[in-house]
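To start, the structure under review is shown below, and the notes come after it.
Complex shown without one protein chain; remaining protein chains in place.
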Amino acid sequence: MRTTSVGVFRIATIGPGDVSGLMNLIGSGTIDPRSILAILGKTEGNGGVNDFTREYAVSALCTALAPQLGLSPEAVEQRIAFVMSGGTEGVLSPHLTVFTRSKVERPAGPSDKRLCIGMAHTRDFLPEELGRSAQITETAKAVQVAMTDAGITDPADVHFVQIKCPLLTSERVAAANARGNKTVTTSAYSSMAYSRGASALGVAAALGEIGSDVRDEDVLRRYDLFSKVASTSSGIELMHNVVIVLGKSTSSASEFVIGHAVMEDAIDAAAVVSALNSVGLGLAPQSIADRELVNIFAKAEASPDGSVRGFRHTMLEDTDISSTRHARAAVGGLIAGLAGTGAVYVSGGAEHQGPAGGGPVAVIARLSD
Amino acid sequence: MRTTSVGVFRIATIGPGDVSGLMNLIGSGTIDPRSILAILGKTEGNGGVNDFTREYAVSALCTALAPQLGLSPEAVEQRIAFVMSGGTEGVLSPHLTVFTRSKVERPAGPSDKRLCIGMAHTRDFLPEELGRSAQITETAKAVQVAMTDAGITDPADVHFVQIKCPLLTSERVAAANARGNKTVTTSAYSSMAYSRGASALGVAAALGEIGSDVRDEDVLRRYDLFSKVASTSSGIELMHNVVIVLGKSTSSASEFVIGHAVMEDAIDAAAVVSALNSVGLGLAPQSIADRELVNIFAKAEASPDGSVRGFRHTMLEDTDISSTRHARAAVGGLIAGLAGTGAVYVSGGAEHQGPAGGGPVAVIARLSD
Amino acid sequence: MRTTSVGVFRIATIGPGDVSGLMNLIGSGTIDPRSILAILGKTEGNGGVNDFTREYAVSALCTALAPQLGLSPEAVEQRIAFVMSGGTEGVLSPHLTVFTRSKVERPAGPSDKRLCIGMAHTRDFLPEELGRSAQITETAKAVQVAMTDAGITDPADVHFVQIKCPLLTSERVAAANARGNKTVTTSAYSSMAYSRGASALGVAAALGEIGSDVRDEDVLRRYDLFSKVASTSSGIELMHNVVIVLGKSTSSASEFVIGHAVMEDAIDAAAVVSALNSVGLGLAPQSIADRELVNIFAKAEASPDGSVRGFRHTMLEDTDISSTRHARAAVGGLIAGLAGTGAVYVSGGAEHQGPAGGGPVAVIARLSD
Partner (left out) sequence: MRTTSVGVFRIATIGPGDVSGLMNLIGSGTIDPRSILAILGKTEGNGGVNDFTREYAVSALCTALAPQLGLSPEAVEQRIAFVMSGGTEGVLSPHLTVFTRSKVERPAGPSDKRLCIGMAHTRDFLPEELGRSAQITETAKAVQVAMTDAGITDPADVHFVQIKCPLLTSERVAAANARGNKTVTTSAYSSMAYSRGASALGVAAALGEIGSDVRDEDVLRRYDLFSKVASTSSGIELMHNVVIVLGKSTSSASEFVIGHAVMEDAIDAAAVVSALNSVGLGLAPQSIADRELVNIFAKAEASPDGSVRGFRHTMLEDTDISSTRHARAAVGGLIAGLAGTGAVYVSGGAEHQGPAGGGPVAVIARLSD
């Protein structure tokens, strides 16, 4: 019986250009470079517009993997989905998570649903399409393609959808203006939120979490519209959306399982515990014999109403530190405390990803079966 | 039987100059202004050298309380201990905690130990004494005076010692140089750490947590020397140390109890839970019928060895955001998640306050007896 | 012959709460507190949304001046126009500029035009009116009232119009939403730019620099519409615009003269020199015998097209430091170098104040006649 094998490897890094950990795993035969489908990373930049650690990490990875794959660095960047989330505020620790997928012949796989992964991408967007319905619609289509690629038919089997999406720069705004079109915002920093929000609404539409009639003006306003599994990160280095679907399937022979929960607000410890429980794990220190934590994937944001459980926060009024940095630090501190490690993937800007002020939290564990 | 009554009031603020909450409690008779002994606050500045929200808050409080007490604002500042900790990163919420103390005649007080409070202060320091043994020794003396003032004889009954201490500015360094003396550092920001560290060692010496033979060169180096209950904050507005001892005593008729634990590192969720348990509380949401959380007091810092449980953190290498801001955000996120509220007092810079990278965490609860 | 006497005093401060310099001048009889019309200040905050040094400075000044004027602090704030511009980046030095005005009997005043000053204010705005035509129109009216108050009839005699205007906060946006109205932006930081821009367009309309048919959508878009003398600063502490007109009039018996120029971009040294020349001054060190520099008032901004004279700048893409801080630092460095002092009033955010990327620069000199 043919089936799919999915692997997940968390690798600590000592800088955004550090590829040594991955190269060691390739050198030892643990990772077959041809099986690498996606690499998610936390890099130590500011996570904002001028966070060059993301493109530096991608550049270093592509250069290092090129000879392994017999491809040019540019071709590597086309082949593998790289999602670098900048910002390791507080106790968050820079690291990579490498996802591999390969076809295997297995006489007796596990009978339960195991981790599976699928990918797709949209066409390139025009600057004026970002944060608007074109981005929503195209993303929704790509999510469905990625689900098929993952071997998932039931939306309930989707536990995390990671999207990498573009942002606006001065040059891109000017290009739109030169065509006589206005972009959704002229601020590069604000455009990151719009792009993340529209992309998340695309996930919600694809999974039936919301209706398909979302309008331009709903983006960053109708916060009752959201996906419970979307995680979107904007970066300067692309003009299309890359979609990675993580879920569960009986066709997967993976050693890994995935589960998720939704944080209702930035201090929702119960949701984090629930997500850990969903894969059979508990609070740190985890003393479960037959499984271990691989990584946690979560989104964080400053609640747009300016308060958390009735108490005012100051993240949105801070001109010194962007609210995404504040939110990653705080939610990262909570998740790290509950999980027992700061090497978790907490990404900022959870617009339409979970309820306003909250966000999705997914956990991957490795079973020792 | 004469005994002491101690009150604790947590009051949310809408800005560093906001005194309306306190004035309302005075207006309604809930707080007798003459009973106010100390006010601890979290204000929304950067918590660094140029955090003027601390002195602004103190100025606003003194101006508002002056007519209530029939004193000049300057005299109010001498009478009441104001400790403003700048920095409400992440989910931390600006607020004041007002401590009152009065003598009461009570025929039948509680038989168990209840919250008590005592105060003292050192002489003014010279700039060149900050961060050195003079500051340690004088602080130790003041802690003992404050314990006596609180009615505590056994160091085991001390649960939290809050100290407000000075820092160096360019002017103060120049003044020392003009006298032919060198200060421990010429950097204003670094001096905050030295002053906090020496003050904490003073607490440790007073409580017998360390020997009395601490030397100048141990400050910010011998991190195995620390106090489990010291919390020290440096500010530009004074040149002496103010010491506030919080503990338990049978002479107190307070409705409040206090307990504490020590976080071994910045993600020590178990210690926070232990501190909550020590006053009979549990995880959020707290459903205990006979008691409620009033506030949590904790110190946070970036571990000086650059890692947390084996994973690298980037707080000490960040030139954009000071490590104290990072640490407050992360530890604040964890404590807020476990306690269920961001209106907690998490202060940055835990040098010699708890083990390296960790810090003390104290909890005050109100009993409904 | 009755005429008006106008005084200008630049006073260095050692912190946002420092009023000692002003109090000394009052104590020595140099300044009559009843003659104080306006106080412009540079304070050392971030100049952004959470810059509390502005309100702290105003609070300290009002408290100090109250007994001098026999008024409550609140009444002082109504009587005197306080404009605090936060942000003393680079070599900029915190200081106050106090403007006084009084009626004097002078048999033989100077025959040339001397410095005069006038004031007015608009009604309070609704949050949804900020950055839109209502703010433009009301500001234009107030400018004309202030010109009359200054004794100016010819717009050519207006050399600097300083305006203090509101910004949006989370609470204010929510209030507008609750009324079913949308604000021009939901970002507090962005709202500062909109409010400054609309206020500047109000000045331009009042002085005939642009037509009166400005529309909502022109704000922050039609950068060819601007005033050459407007300087607008937004602050959290008010909901109306305060207008201060500085110009020249033969009815003034002042020892002071004023002139101005317009910087075409952020590195327009020639314009600064021209402004200095307009009051008979030259480059630093100024060796003119019969006159001395009192202060320079200028606005700075990052050019919205992302470049200065063909070379890319990075101010608008920086998530760590706001572009207003960058621009103040750079323009402040240039003006300080040409003038020979960092105690100059350079304020950030020059939307519709001078051409895009440039800004007005006015100079006041004291004649020793």
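Assorted remarks:
Here the chain labels run A, B and C in written order, and each chain numbers its own residues starting at 1.
Methods note: a contact is a pair of C-beta atoms (placed from the backbone, for glycine too) under 8 Å apart; a residue touches a chain by one contact, two chains touch by 3 or more.
Quick caveat: nothing in here was measured; it's all calculated off a predicted structure.
The chain that is not drawn here is touched, among residues C:330, C:350 or C:367, by C:330. Touch with the chain omitted from the figure is made, among A:6, A:26, A:39 or A:60, by A:60. Residue positions on chain A in contact with the hidden chain: 15-17, 44-45, 50, 52-53, 55-56, 59-60, 63, 320, in rising order. Listed for chain B, the residues touching the missing chain in the whole complex are 46-51, 169-171, 174, 186-190, 220, 304-306, 314, 316-320, 322.
Residues touching the missing chain, restricted to chain C, are 12, 14, 44, 46, 88-95, 266-270, 272, 283-284, 307-309, 311-315, 320-321, 325-327, 329-334, 336-338, 340-343 (touch as defined at the top).
We take it that only the chains that are shown with their structure count from here on.
In this view the innermost chain, defined by its CA centroid being closest to the centroid of all protein CA atoms, is B.
Note: Cα superposition of chain A onto chain C, rotation of 180 degrees, nearest 5. Residues touching across the chain A-chain B interface largely coincide between the two copies, over half of the numbers being common to both.
One finds 39 Å separating the Cα centroids of chain A and chain B. Centroid to centroid, with C-alpha atoms defining each point, chain A and chain C lie 46 Å apart. Among all residues of chain B, those that touch two or more other chains are 44, 320.
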